[in-house]
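Notes follow once the structure below has been shown.
Here the complex is missing a single protein chain, while all its other protein chains stay put.
Presenting chain A:
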Amino acid sequence: MSSDIITTLEIDKENSSSKIFVVKEISGCDSSFIISCVLGHFVKNRSAVLIISTHNSIKHYQNVGLKMNYNLIKGVDAGLINVYDVGNEYVDKLLKNEHLSLDSIFESIKEKVEQMQHKYDMVNVIVDGISHLLNMQYNVRDVNTVCSNIIDLVRCYKNSLLFLHCNVANELDVTHVVSNLLCHKAHMVLEVENLTSGWSADVSGHLTLKYPGRKFEDEYMFSMDLKPTQYLFKLFDRGVKLLAPGTV
């Protein structure tokens, strides 16, 4: 059931270059379903992944993965999947009255990616909550720098994918600034939004795809107006279904 997302993101196609995906969570919507779908794709294709986790635990992704018919922990044991829990490291240091700098976080990420690079040709990276870096009281400049460094790191490797998940608390907030900065560097932006009218049993939310990276592709070089694509999504225990607006 994750095929809808995989096809829409076009990550099932062979790419010669790396791609950056930015996922914006608007009005409190949870975008972890995209990570679960993408992880399933990586596990099934035996692609190496580094999960930089700040929001959800690996147990969460494992339990969701089991329902979606893949076993994340087996991948972790095999070395295919590496998990870097930034939140845990940060809190451990904080309670010891020490400071964890964003530079040292980036160094750890770089080290892990390079280690995996020795074994696998391509290393995909997923960051599941950039906004939590702001909650840890790092400033916008430092967060933007570390994200740019991660983007540059992934771009070095051909065919690698980077997913950055960013929560937007509201439009007047620093989280909005950071997400906009990231969107400028993205190949594709996925905006995930709750229904404005509230919850529904038929639809879980809106998914809007924007393509800032397409303007550099030959195919779209001369089209001035790249229109965003809009979908409705419905979450199930075993996956996600995308629906065209008006078809529910």
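Quick note on the criterion: contacts are C-beta pairs under 8 Å (C-beta built on N, C-alpha and C of every residue); 3 or more make two chains touch, one makes a residue touch a chain; residues count from 1.
As a working rule, contacts and distances are computed from a predicted model.
Asks: For the chain that's not shown, choose its UniProt protein name out of "Elongator complex protein 4", "Sec63 Brl domain-containing protein", "UBC core domain-containing protein" or "Large ribosomal subunit protein mL38".
Replies: Checked against "Elongator complex protein 4", "Sec63 Brl domain-containing protein", "UBC core domain-containing protein" or "Large ribosomal subunit protein mL38": the hidden chain maps to "Elongator complex protein 4".
Asks: Considering the complete complex, identify which of A:132, A:185 or A:206 is in touch with the unshown chain.
Replies: Residue touching the chain left out of view: A:132.
Asks: Would you indicate which residue among A:75, A:213 or A:239 is in contact with the undisplayed chain?
Replies: A:239
Asks: Tell me which residue among A:94, A:156, A:226 or A:244 touches the hidden chain in the full complex.
Replies: Checking each option in A:94, A:156, A:226 or A:244, the one touching the absent chain turns out to be A:94.
Asks: Which parts of chain A face the unshown chain closely enough to count as touching?
Replies: 28, 30, 32-33, 36, 57, 59-60, 63-64, 67-68, 87-88, 90-91, 94-95, 97, 99, 131-132, 135-137, 167, 169-170, 172-175, 198-201, 204, 235-240
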